[in-house]
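One protein chain is absent from this view; the other protein chains keep their places.
Letters A, B and C name the chains as they come in the text, with residue numbers starting at 1 for each one.
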Amino acid sequence: MYELGRSKRASHAYSFDDVAIAPARRTRGEDEVDLTWKIDAVSFDVPIVAAPMDSVMSPSTAIEMGRLGGLGVLNLEGLWTRYEDPQPAYELLTQDCDQVTATKRLQEIYAEPVKPELIRDRLAELRQADVPVAGSLSPARTQEFAPILEKAGMDFFVIRGTTVSAEHVGGDNALNLKEFIYNFDTPVLVGGVATYRAALHLMRAGAAGVLVGFGGGTTHTTSAVLGIEVPMASAVADVAEARRDYLEESGGRYAHIIADGATGRSGAIAKAIACGADAVMVGSPLARATEAPGRGWHWGSDSYHPRLPRGQRSFFEQVGTLEEVVLGPSRVPDGTMNLAGALRKSMALTGYTDIKSFQRIDLILH
Amino acid sequence: MYELGRSKRASHAYSFDDVAIAPARRTRGEDEVDLTWKIDAVSFDVPIVAAPMDSVMSPSTAIEMGRLGGLGVLNLEGLWTRYEDPQPAYELLTQDCDQVTATKRLQEIYAEPVKPELIRDRLAELRQADVPVAGSLSPARTQEFAPILEKAGMDFFVIRGTTVSAEHVGGDNALNLKEFIYNFDTPVLVGGVATYRAALHLMRAGAAGVLVGFGGGTTHTTSAVLGIEVPMASAVADVAEARRDYLEESGGRYAHIIADGATGRSGAIAKAIACGADAVMVGSPLARATEAPGRGWHWGSDSYHPRLPRGQRSFFEQVGTLEEVVLGPSRVPDGTMNLAGALRKSMALTGYTDIKSFQRIDLILH
Amino acid sequence: MYELGRSKRASHAYSFDDVAIAPARRTRGEDEVDLTWKIDAVSFDVPIVAAPMDSVMSPSTAIEMGRLGGLGVLNLEGLWTRYEDPQPAYELLTQDCDQVTATKRLQEIYAEPVKPELIRDRLAELRQADVPVAGSLSPARTQEFAPILEKAGMDFFVIRGTTVSAEHVGGDNALNLKEFIYNFDTPVLVGGVATYRAALHLMRAGAAGVLVGFGGGTTHTTSAVLGIEVPMASAVADVAEARRDYLEESGGRYAHIIADGATGRSGAIAKAIACGADAVMVGSPLARATEAPGRGWHWGSDSYHPRLPRGQRSFFEQVGTLEEVVLGPSRVPDGTMNLAGALRKSMALTGYTDIKSFQRIDLILH
Partner (left out) sequence: MYELGRSKRASHAYSFDDVAIAPARRTRGEDEVDLTWKIDAVSFDVPIVAAPMDSVMSPSTAIEMGRLGGLGVLNLEGLWTRYEDPQPAYELLTQDCDQVTATKRLQEIYAEPVKPELIRDRLAELRQADVPVAGSLSPARTQEFAPILEKAGMDFFVIRGTTVSAEHVGGDNALNLKEFIYNFDTPVLVGGVATYRAALHLMRAGAAGVLVGFGGGTTHTTSAVLGIEVPMASAVADVAEARRDYLEESGGRYAHIIADGATGRSGAIAKAIACGADAVMVGSPLARATEAPGRGWHWGSDSYHPRLPRGQRSFFEQVGTLEEVVLGPSRVPDGTMNLAGALRKSMALTGYTDIKSFQRIDLILH
């Protein structure tokens, strides 16, 4: 604890940029590394979850993500459930213009109401492909659409907001998370969360996994607008302790940690796991895939809030197919392609062969 | 304390950029958040004070600020009290030109003497609108114009300089602050101040509130010119302890803390209060309002000193009405619109419902 | 140790940029400074090793490097052993183009297989010049080409990879380093290595010297891609302790430390030795020599990996002959010419006359 001033003390928190993975005394062959991530009844080849952002996830890219061994999550409050045909909306949102105009367009296009029948139809489309099905809602609208979700038969339901707590008090559409999860058949992944205590409460509420961070590291401006910030390395390392404590107090329930924010480079993905994450949720690298519906433009749900937008639309040059982005081969030396291969290499060079043991590696601050 | 060198030790001080608000385990509905700020007999809907800078405050914008629920402060040593018609001066000061020319023009235009009768007339204009009335002077000229002020019937009188102390020794027009406040009917807000001890002395001199910081964070160059700097997070947290100690030693007098500097983004406003401030004084976001007399150009009283200018004129794109800047809705994701809404959201996401309790939130260093 | 988060602690590591050489109370004449570096049976006038990068080392520049008093190392898996005539390849790789195209070309050109007979011929060419002969291979291909190397009669054999350990487990072409070195006549320099423990194991495996760092500081992107980083000042200072401990446990075997990374300015070369290195391996300053085969373009073996490239091709303006770069005179004030003269000056100004004692100088953090 450091003294901020006479009336206040503060602890230091670190971002992924503040830490680095240090090679140890042993190295391994890459072919010995196993990236498998098992959560609930599902096993994934790679511990990578695609963020429910309209710029990267359409029904078809969500399916492709599953085929590549990861998990695609469709935004159930996004363009695909507001518009029967979202292409005209994408057309408008992928034109070059200044940030003020971009924000205005986002606010207008997302003013269109979410249609329950489109939630149903989009999930059915995912269901037909033989991949794990996942969709996301904000906490405020979860209760409203829960009945549709229950009939849809998803593998994972993601509740995702800037900050989601198990103890939300008051407000419209307030969600009693514990009760909701108890009554809901599908495993729930929920976040953002940033601290040991908040994460422990989410775990106790029955979350199968928690999203650590606020997502959209590349695009969000939460710090400038709200003053709220989550240095990710410390947040993940804090929540990892909550996972351990909950495992003990629950007599064996392992709540997964999904790092969701500032994970846009493969190096940061490796660091997230080295800090204790089981998997990562990524956005911007997928925006670089030729199949991305945003055609290189990237935005999150923070960017179209009607009264307080907190995200910028950004552009990324497209570099290859979604498969190349996730599994390689890479053609760019900047950590945005072959995400799985880079994680594998990082583990091999430091002598680890599975995710769980890699979580224990020593890190350095620099 | 760190050792600077063998002969000197120094303590570490932190700016708003060095700290962040960390979400806790509870969240609240935004409609439960109360932003009310009560000082003396007046209650404000939002804890936001407009800085007495000619670029943002004219009589009409000062009145509008009051109508929006905050406090507008007119610079009583500025264009409006030097010129019967300040529009030609504004015309010159809002033309694009290099910094050297801009400084020369500022020095020339502000060489015009302040007219006592204009102080009287401008305050009368504010008085007629049904909003709290406030005006500001520098310490050096307070004594001179005090008689006019007393007759004007203000709600708050602001004494604002780079550094104002309760123990000024020597110099022309030296002000005995304690005596002045004792004899002056209107509550006095006074600063800048940056340390526990200096603030405690101002409180003991009878200040209803102290301005922490030097104002004009966006435009001033005090650090380059004077070597003086006030990392705001530490300054506010230090002075908050002075408020607590003075409350005890005075048997219940609560001196308000107004953070005045580096508060140009809504995120920083939230941090200022999280460090212990009761309210904030803002300048640059208001320069972005379409009603701002500076038309996007922004300058403070530091910038026109005749022998030692210490501020730069800056330009900000105008983004919406003053109401939109203060109360929203926002159309930009950078923390310069919907200042009150952003503060409300920040408090809701961290589970706080009023300013006093939000002052106690834990912060992190990053 | 700092607390990253509740579940993890980390130690702080420092780069060359974080440290500085502090003048002491004594100065020396430059003519009293002796830069001699003795390793195995060979004595070098300057403790500078040219990195085995195709952009700087051809057979002729490797020879010239030896003539200047340093050590040139030829990349035995590079253009000179893949192509009988590498000039067309150099032609393609030294054209201006964007990074994506550059990476694609590098991957294509280095897809050509390495020819054993070319390894033999190139080493023979070096042998004929009367300078120390050194070549390098990656660990994965060392075993395969070992028989050719043994016949070639080198003075030093360099095994160089991103991270090389004495305990590599599994993978194709896995190298048992200890056994290899035991059976191999030529002294082996091996790395990169970054930690005390890993370095100690390499020393115990019989390495005559270890390369500390990952090389190619100017061009590699290991941090962005793998999350792995080696703040060099700390790495060298850590490994220097391994050298001391190994010296004692082996009863007198002195394993040399060659700093290999972030040593592209003469100031950093001085810092590397001040941290404990016996010599440095440099790349980018040599790319600025008019004789450099890369004609100012610079790339390392990281940049052409077929599935996970981790380096960028960079351009440096050519400033003088290789002799001027290494021994001066300098015509640029940026630390990229007269490397030996700058080291000599740095030692003289701080009062040291030989490499071994300069390793003990006090440094400061800033």
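Heads up, the rule we're going with is that contacts are C-beta pairs under 8 Å (C-beta built on N, C-alpha and C of every residue); 3 or more make two chains touch, one makes a residue touch a chain.
Note that the structure is predicted; figures quoted are calculated from it, not measured.
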Can you pull out the displayed chains that the omitted chain is in contact with?
B, C
Check each of B:S303, B:S330 or B:S346 against the chain that is not shown and name the one that touches it.
B:S303
Touching the absent chain when the full complex is considered, from B:I39, B:V230, B:A262 or B:A279
B:V230
Mind pulling the chain B residues that touch the left-out chain?
2-8, 10-15, 99-100, 103-104, 107, 162-172, 174, 192-195, 197-198, 201, 221-231, 234, 302-303, 306-312
Missing-partner contacts on chain C, residue numbers
11-14, 16, 19-32, 196, 233-242, 244, 265-271, 274-276, 319, 328-335, 338, 341-342, 345-346, 348-351, 362-366
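Operating definition for what follows: only the chains that are shown with their structure count from here on.
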Considering only which chains touch which, how would you classify the arrangement: line, ring, star, complete or other?
line
Quick check for you: after a Cα superposition of chain A on chain B, what is the rotation angle, between 0 and 180°, in steps of 5?
90
Residues of chain C that touch at least two other chains are none
